[in-house]
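With one protein chain removed, the remaining protein chains of the complex are shown where they sit.
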Amino acid sequence: MKKIKMGMVGLGRLGIQHAENIAFRVPQAELTAVCALEEDKINEVQENWGVPYGYTEYDEMIQNEELDAVFLCSPSSLHCDQIEKALDAGLHVLSEKPLGTTVEECKVAEKAVEKHPDLVFMLAFMRRYDPSYVYAKKMIDEGKVGKPFLYRGYSQDPESAIDGTLEYLAHSGGEFIDMAVHDIDAARWLLDSEPKQAWAIGGCYAYPQFAEYDDGDNVSALMKFENDAMGFLFAGRTAPHGYNVETEIIGTEGILRIGSVPQKNLVEILDQDGVRKECSQDFLERFDQAYVDELQEFVDCIIEDRKPDITVYDGTKNTKIAYDLTGSFQENKLIDIE
Amino acid sequence: MKKIKMGMVGLGRLGIQHAENIAFRVPQAELTAVCALEEDKINEVQENWGVPYGYTEYDEMIQNEELDAVFLCSPSSLHCDQIEKALDAGLHVLSEKPLGTTVEECKVAEKAVEKHPDLVFMLAFMRRYDPSYVYAKKMIDEGKVGKPFLYRGYSQDPESAIDGTLEYLAHSGGEFIDMAVHDIDAARWLLDSEPKQAWAIGGCYAYPQFAEYDDGDNVSALMKFENDAMGFLFAGRTAPHGYNVETEIIGTEGILRIGSVPQKNLVEILDQDGVRKECSQDFLERFDQAYVDELQEFVDCIIEDRKPDITVYDGTKNTKIAYDLTGSFQENKLIDIE
Amino acid sequence: MKKIKMGMVGLGRLGIQHAENIAFRVPQAELTAVCALEEDKINEVQENWGVPYGYTEYDEMIQNEELDAVFLCSPSSLHCDQIEKALDAGLHVLSEKPLGTTVEECKVAEKAVEKHPDLVFMLAFMRRYDPSYVYAKKMIDEGKVGKPFLYRGYSQDPESAIDGTLEYLAHSGGEFIDMAVHDIDAARWLLDSEPKQAWAIGGCYAYPQFAEYDDGDNVSALMKFENDAMGFLFAGRTAPHGYNVETEIIGTEGILRIGSVPQKNLVEILDQDGVRKECSQDFLERFDQAYVDELQEFVDCIIEDRKPDITVYDGTKNTKIAYDLTGSFQENKLIDIE
Partner (left out) sequence: MKKIKMGMVGLGRLGIQHAENIAFRVPQAELTAVCALEEDKINEVQENWGVPYGYTEYDEMIQNEELDAVFLCSPSSLHCDQIEKALDAGLHVLSEKPLGTTVEECKVAEKAVEKHPDLVFMLAFMRRYDPSYVYAKKMIDEGKVGKPFLYRGYSQDPESAIDGTLEYLAHSGGEFIDMAVHDIDAARWLLDSEPKQAWAIGGCYAYPQFAEYDDGDNVSALMKFENDAMGFLFAGRTAPHGYNVETEIIGTEGILRIGSVPQKNLVEILDQDGVRKECSQDFLERFDQAYVDELQEFVDCIIEDRKPDITVYDGTKNTKIAYDLTGSFQENKLIDIE
């Protein structure tokens, strides 16, 4: 079996997990190189998992002729430039979301993708590969819910993770770009339509620090789609119970709720607190399988010489809509999208 | 025990239930008179439950000197006029929601209530008396959820009830006034704040008939409150599973969900459809106890010479906000409230 | 409306609740007399609820010619004697479970009932009147679960109630007679068959005091029924989460679970403990409606001159089986029943 030799860019918590998935959990993939700023992390990964190449310079890594593909888990503002360079170097690219932090950046990526129609480019919106979302999407496509007309999406980080969030505040791009972008993508995907109008609100209910960046610790938005469907998004940083990613699709003949209890496992506890399920505390736990399945899809696309359903244009749209919602929130006005 | 002698006005499905509650389920209440347009219904209730007086004319009934109070379950547009007349006749008044169908009507009721400070006036927003809502409100007031900052409310009729809804379409006042008014009241009550801005959207996803009245079969609204909290309402007529009244309060330290499964009873069924709970199919089943408890509160207020928490001004505000949302929906614009 | 004038015997926690139900919650019933050992309780109830007669002597009460019926909530060992006397005095009788504490006592009650075929005698096995059990029984009778072949019943008191249990230990008759008798009755009712063999086990896992009475703080039994069905009972006194009465019927085509989460209300709480429902803490809360409905059935039987489904022979059988299980537990042997 020919293996796809991949270079992993970025070794933060998620990057490390992706690296492990490449190394061990997708048989047709091989972790050939890692690239990061921190030399100790590079060394650690290379030693532990026997990775032949390590780099602190991205430009250097993509010159490695053994590589077939790169997986970008670098800061969002670097994505588009790195995408262009990798594609120009003849490498397939899997990039973490968001595509870019400005629409201009995204346009650069679009051009690069168009210039290399023979290479696979894929965006890591992992919900599209989560087994429960995949199951729900199939039910919708089969007409099991009739006409879907309302999307409700919650993306809540547990309050226990607030320190990391606060440190990262200056670079996150804000709630809509950093978190709600997942719901923007999922709503477009599950409703199969584009939002045309929106109003975004929110506030600093627990952490005034967010206000310094004209942001809120919890925000929401109502959107009207081109096919008349409604969308309600809520993104927050103070969930008391866990990492709550919950999606509801209301249709004329059925309603689907995904993850309405973000249960950690199949254990139910009956004690002095009542009858309860403990909750997933972070995205790595909740989306463990989705991360593997998205990597598998990327590798399969390369092997089978086909393109993933999610395109670079989805990336641009998601970024643009997230920006528009940020604008609606900051100026408190109803906006037209596009 | 002195009993409060009551006259029931309106003998539709809900009116009959209220009449039965007065007659049998609140010991300190007595069903002394019924008033309706349909003579056969009057006769039936009088005979079955031994009710001494029956009327087809409201004005006649309120002259009955034996009466202490009236319960209005008449068409919404008659409420305020009937309230004024009953109070002027020296009767305590419990009125179904909404207070009135225009703000002008509501103002008439306000004046009448102010003119009779010795009489009890109460509005039948039954959720305020439902045991689960009461429990949640208490938890909020005790600080168990920290600062509540998001209200989500669903009010869905089962599709099985659509025929009745369609017949009544010309007179309902629309989704916001007829259904969402419950969530407007509950949001104001649970968030303890007033909405100041809103945007309402919706559509006819299954029943184009609603469009004839510039209404939707499913609608929603996003609201910003004076204390910065967010509110999302959804009201619909096509729920596939049952009568779904679901409320969520998200706070900085806890989240409460009321009725997220509108379960019929405590039976869980495991069969070829999976593991499931059957759902309540109408408001009479879901709010059975709430209707008794609200009646009990009204009677207790009279006996103990005190006023209920919900006031005539709540009624006016709820109606006004429902109108504002209707306007936002019909003109598709972001509106300021008040 | 002619009302059934009732005398309530016993004013413990449950007796008081029954008295209130007679007085206020079943319209066709009237609380005409109360009988108890404690004069202050009698006075309190008489004053609060305007009850004309109060007695400390049962024999005196049943001479009151105004009475139509008595409700016995006295110590179990007095039931059968009081049943006989009341029937002989021409009164209808509703008796709390168990019928008696020995089979001999039960036989006395059987004879008395046979002697007065014109009078209504009913046993207060309240699960038979609980809305969820009634719903499940109907599904079974309609064949919705196919052939029911396994009954699983849990009857668990919350550990918070242990003090009361320990005080009462000398008089309870033991776990099988005091608690498991509910599951014995429910299994016979739902499986529509009689147990023919059983083995009972248990132990003192938290409270050695039970051993003084040759009893366990938690016990269980496996039973084989005449129709080959299986029954598993578990009765315990140390439930950490609440008053857990849970019943499962496994059939060849469907499975029903009643009360598998003994939820207090419809509120779901999401907090640092996960996603949870709080639990009912005692029988009065869990079976509130069942107690009203069983009283209603008794009154309806009198008014409509018919007999309840549950008979005095059910009472005898339940007591006998509970005794047999006690024997199996104490002697640790497999027993034949009957």
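For clarity, chains are labelled A, B and C in written order, and residue numbers in each chain start from 1.
Throughout what follows, contacts are C-beta pairs under 8 Å (C-beta built on N, C-alpha and C of every residue); 3 or more make two chains touch, one makes a residue touch a chain.
Given the structure is predicted, the values throughout are model-derived calculations rather than measurements.
One chain is not depicted; across the entire complex it touches A, B, C.
Residue B:V275 is the one among B:L37, B:A211 or B:V275 that touches the chain missing from this view. From the set C:L150, C:L284 or C:I303, the residue in touch with the chain omitted from the display is C:L150, counting the whole complex. For the chain left out of this panel, the touching residue among C:S95, C:N218 or C:T247 is C:N218. Of the options A:A69, A:M126, A:A180 or A:I255, the residue whose C-beta touches the omitted chain is A:I255. The missing chain lies against chain B, touching residues 239-242, 244, 261-264, 269-279.
As for the chain not pictured, it touches chain C at residues 146-147, 149-150, 197, 199, 201-203, 205-206, 218, 220-222, 224, 228-230, 232, 234, 236, 238-241, 250-255, 260, 332-334.
Residues 1, 23-25, 27, 50, 131-132, 135-136, 139, 144, 253-260, 263-271 are the ones on chain A that touch the missing chain.
Heads up, the rule we're going with is that only the chains that are shown with their structure count from here on.
Chain-level centrality, scored on Cα centres against the all-protein Cα centre, points to B.
Measuring from the averaged C-alpha position of chain A to that of chain C gives a distance of 56 Å. Chain centres here are Cα averages; for chain B and chain C they lie 38 Å apart. As a whole-number value, the distance joining the C-alpha centres of chain A and chain B reads 42 Å.
For chain C, the set of residues touching two or more other chains reads 263-264, 269-271.
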